[in-house]
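Just passing along the structure, written as structure tokens.
One chain of protein is taken out of this complex; the other chains stay put.
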Amino acid sequence: MTTTDARTVGEDLRQRVADFLAEHDHTTMDRLEFLRARFDAGLAWVNFPEGHGGLGLPRALQGQVDAQFAAAGAPDNNPRGNGIGLGMAAPTILAFGTEEQKKKFLRPLWTGERVWCQLFSEPGAGSDLAAVSTRAVREGGDWVVNGQKVWTSSAHKAQMAILVARTNPEVPKHAGLSYFLCNMDAPGVDVRPLRQITGEAEFNEVFLTDVHIPDSQRLGDEGQGWKVATATLNNERVAIGGGAGGRESGMVGVLAKSWREHPERRGVGQHDKLLRLWVDNEVARMTGQRLRQKLAAGEPGPEGSAMKLTFARIAQEASGMELELLGEDGLRAGDWTMKRPQHVDFTGRDAVYRYLRAKGNSIEGGTSEILRNVIAERVLGLPSEPRVDTGIAWKDLPR
Amino acid sequence: MTTTDARTVGEDLRQRVADFLAEHDHTTMDRLEFLRARFDAGLAWVNFPEGHGGLGLPRALQGQVDAQFAAAGAPDNNPRGNGIGLGMAAPTILAFGTEEQKKKFLRPLWTGERVWCQLFSEPGAGSDLAAVSTRAVREGGDWVVNGQKVWTSSAHKAQMAILVARTNPEVPKHAGLSYFLCNMDAPGVDVRPLRQITGEAEFNEVFLTDVHIPDSQRLGDEGQGWKVATATLNNERVAIGGGAGGRESGMVGVLAKSWREHPERRGVGQHDKLLRLWVDNEVARMTGQRLRQKLAAGEPGPEGSAMKLTFARIAQEASGMELELLGEDGLRAGDWTMKRPQHVDFTGRDAVYRYLRAKGNSIEGGTSEILRNVIAERVLGLPSEPRVDTGIAWKDLPR
Amino acid sequence: MSDLDLLYTDVEDDLRSSVRDLVAARSEPATVAALYDGDRSVVDPLWRAIAGDLGLAGLLIPEERGGAGASAREVAVVLEELGRSVAPVPFFTSSVVATTVLLAAEQGGAADELLAGLAAGERTAALVLPLSTGPGDEVPGFAVDADGRLTGSARSVAGALEADVLLVPVGTAAGTAVYSVPAADAQVEPVVSLDMTRQVADVTLEGTAGQELIGAPQGGDAVARALEVGAALLTSEQYGVAQWCLTTTIAYLKDRRQFGRVVGGYQAIKHRLADLYAAVESAGAAARYAAAATAEGDADAEVSTAVAQSFCSDVAVKAAEEAVQLHGGIGMTWEHPAHLYLKRAKADQIALGTPAAHRARLAELVDLPAPAPVG
Partner (left out) sequence: MSDLDLLYTDVEDDLRSSVRDLVAARSEPATVAALYDGDRSVVDPLWRAIAGDLGLAGLLIPEERGGAGASAREVAVVLEELGRSVAPVPFFTSSVVATTVLLAAEQGGAADELLAGLAAGERTAALVLPLSTGPGDEVPGFAVDADGRLTGSARSVAGALEADVLLVPVGTAAGTAVYSVPAADAQVEPVVSLDMTRQVADVTLEGTAGQELIGAPQGGDAVARALEVGAALLTSEQYGVAQWCLTTTIAYLKDRRQFGRVVGGYQAIKHRLADLYAAVESAGAAARYAAAATAEGDADAEVSTAVAQSFCSDVAVKAAEEAVQLHGGIGMTWEHPAHLYLKRAKADQIALGTPAAHRARLAELVDLPAPAPVG
């Protein structure tokens, strides 16, 4: 598509949204009805195909549409409340779902009627996701699922889940998995808060006991679960690499503000370290800017994984340094009460919270160790780790 | 041995040295004759057996003997000029040599008549010493050796060498090695200086072309070379772990002196880094002091390998920082001329030399990477690296 | 800089065993974690057992004043063990810091009775200063009126919650004096703390009657000495914390498998653990050196304290951070004890002066001056 074409398409789309808004008065219409109508008009995610909330247009045009709806004061689908659904479940359902599955699940997902969560990680399968031991056994038209999942955000709010389970333990571990769409209100689904070192519980453990899932909610072929899950996780990586703030964003901004506003906190010998962190943060901003320019120019760069490493390190060092600068105030925490936070604000709350929560930055969404492997192998072309589990049936692996 | 016994033994020994000195007037006697006599009297290395320069006494008593000879103004055997001979070849010959070999080689080694070097490393066998490809083939009563050795210090001054060569390529790599005592003046031994990044050549490459070694100079059994070489290298490690200076020893001392004497060099933002290095150096001193106390108390600690890691890091960081502090003077080097240094003085010469030479600290005598493996596996008990060369004949290994 | 003995004596090894056994029997991670939810029931019995049953509260107190007459060396061994178990007892605040203040009081004076009570494990004291106050820092004094009534406040005071008597630095024209105040007479406001195993409190006195134990300016010297000794010996606690983190992490990684292999067998992990091992062992030597120098009143004590504080504070934090990271997700959970050590390590880093502050102090001690300010 040339630039001229793109401009025309953009103008057509703008007109289409204007027409929609003219025909649907959000000030009088029921919010949900309005959202459903927007979906049906292909203005939900314009890069999706027609009939599934989209128009088959470039993803880049979505921002324009969202901005136009927002400018008109129209209600949105609260995307922050359904990040896993929108960012991970939806593209996977689109890619691997049957026509019936797409029809059934995509619209309520987009409108937010159904919030989704992700039942992937297990106590014994963290970085090594293919090692999941949650079993799904076929019984008639259903699969009966037993097992334990962990690190599930939103599980206590979700109506649906994407689930990876083992359907065949007799084959090597990657080959014996299948992928399911699981109703969270099904009998046998037990969601328990998982308390973190901050005192609160962002995440959950989910215990699955004889949970029945109809075979019609299997996504992709039996045994194809690893492939489907990989597609889901690639969408996650895109989501993480995407965000980047401006100068003094993140924890360094908090630290710089504290330094400026409180001369009494300025520690002897800590000035150069502060400046190093400031420089690292600013270089990360520049690197992110270049990454976005490359993506926009159709040259996807491999820097995304590297940036996640950098962000985690900076957040951890800056928040650790902040406590040192605080001195007697650094010894005081905000609150250890077990709570379920509404959302996670890495740079919000108190300094002790920031320090502790930042420890998760190098674990969640791919540990820094795994990311270094990924960079070394996929970007630098270095050999992969010696594997001892290749070709061995899952049931025979040491655990 | 109780403390009382030890005191008696020490007194007896002191008397024995006094008697020797009374009987041998070093001011009139030929230096070499004096040293030979000292050897024959068992006062060379008192922990060696009688008949081989020793008296079978504890090694700890050697210092007393050396001090007594030094106090009397007697000539010494210039131990600095034959470090590999005294530190590595001698204990190995003692442990694995035949009676005839010990008789023939130990006395001229100790007196310094024969300087020794070590023909172990090869371009393709650095950390992985067992991969040496220098071949020794039996021809009648001799072995005929062909190959290339590298990183050989003192080869240009040495009369003898300890040599590891492959005598059987048909068996796995550790099993096909033998250990030889090689005359450096034998035909086919070609010593070439190996120039380093400092410009000078401390080390040599040694090319061996049809070099004949009589079978009587094989040390240990045929195929036992790995075991003998390991014993040699353990002696090296003891030698490296042993040394430790006082406060502000090494490169940090140079840096601290420069900082004190040149206020104009004190870099903004570099004060805390200087102090960190000073602290690290001082902690290394304390760790070394504790290590020596443990050794003396018969509790050998595993800290030696860790200390070599630390020393290398500190030397590299401190010498790098010194150049930054020097500014315009840091851009000036001493001398790039190819030379053969008489001895290596890590903290001597100019700052550029110190910076470059320190890079070798984490490579020579076991790279820092190998030392971390050693600590992880032998001290912490973590699994060893997956091996792909076990049980495969050397000739079939990929190279 | 003498050649201090850095090894442990047999007596010290025995002492270590008895502390370790007692703490293992009376305190476990789950009960320690409960402190964060406000359940402090583990504290009193554990402290009574350590102070009274084992008689450790009087270690630093000479026999003629009712104590055990031991030295900083033995105290350091106890602190190593208490660090290794993040034990929530006021041993450091009462038996080290407050006791060192009182030892400066002249024998036969007002402090004798209190010292005897501390030695017997019957009383517990705390010095009313922010826990973050380091050696050489300015000590803000409380005000005293003509009737000996004290007024003032101090934030983030450690040990105040467990103490029955507070030692209050008081500013006078002649310098700093030290008064005692019954804790019951003071406002001691618990603070939600980074480290709830050594929970801090805000202490306020509003015309509270106090008794002068050490006059001015000797009281200032006593407090300075207590901060010096406290800083020196806290490093042994930090070493204990670091050691627990290292050994626990290694044990976990020898067992945990991912991708069919034991995680501790992956080389990048091995190398990190090797580096951490080197750091922790070095911290052990530095802490031991500081304890020995303190015990012997060595001329080198101040330098070795600054060195050990700079080094051990950061190693303990590093070890705890690595423990959380290398445990993967489980290390981020409340259920796993790693967070207890992370919080203690981070609080200890701030306690008695940050590493950077100790390096700034070291710069003066060893004549490595800061650059002149620019412009």
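Here the chain labels run A, B and C in written order, and each chain numbers its own residues starting at 1.
Basically, a residue touches a chain if its C-beta (ideal position, glycine included) is under 8 Å from a C-beta of that chain, and two chains touch if they have at least 3 such contacts.
Quantities reported herein were computed from a predicted structural model and do not represent experimental measurements.
Q: Among the chains in view, which touch the chain not shown?
A: Computed over the complete complex, the missing chain touches A, B, C.
Q: Out of B:295, B:333 or B:374, which touches the unshown chain?
A: B:333
Q: Considering the complete complex, identify which of A:260, A:340 or A:399 is in touch with the unshown chain.
A: A:260
Q: Based on the whole complex, identify which of B:12, B:40, B:324 or B:345 touches the chain you can't see.
A: Only one listed residue reaches the unshown chain, and that is B:324.
Q: Just the residue numbers, please: which parts of chain A touch the chain that's not shown?
A: 246-247, 256, 259-260, 263, 266-268, 270-272, 274-276, 278-280, 282-284, 286-287, 289-290, 293-294, 297, 299, 303, 306-307, 309-310, 369, 371-373, 375-377, 379-386
Q: Considering the entire assembly, which residues of chain B contact the chain that has been omitted?
A: 121, 123, 126-128, 131, 150-151, 194-197, 199, 267-270, 316, 320, 323-324, 326-338, 352, 355-356, 359-360, 362-364, 367-369, 372, 385-389, 392, 397-399
Q: For the chain that got dropped from the picture, name the residues of chain C it touches.
A: Those residues of chain C that touch the unshown chain are 266-271, 360, 370, 373-374.
Here, only the chains that are shown with their structure count from here on.
Q: Where the centre means the average of the CA atoms, what chain is farthest from chain A?
A: B
Q: Averaging over Cα atoms per chain, report the distance between chain A and chain C in Å.
A: Comparing mean C-alpha positions, chain C is 42 Å from chain A.
Q: Would you mind pulling out the distance in Å between where the CA atoms of chain A average out and where those of chain B do?
A: 55
Q: When you check chain C against every other chain, which residues touch at least two of them?
A: 261, 269, 356, 359-360, 370
Q: For chain B, give me the residues that contact two or more of the other chains.
A: 270-272, 275, 386
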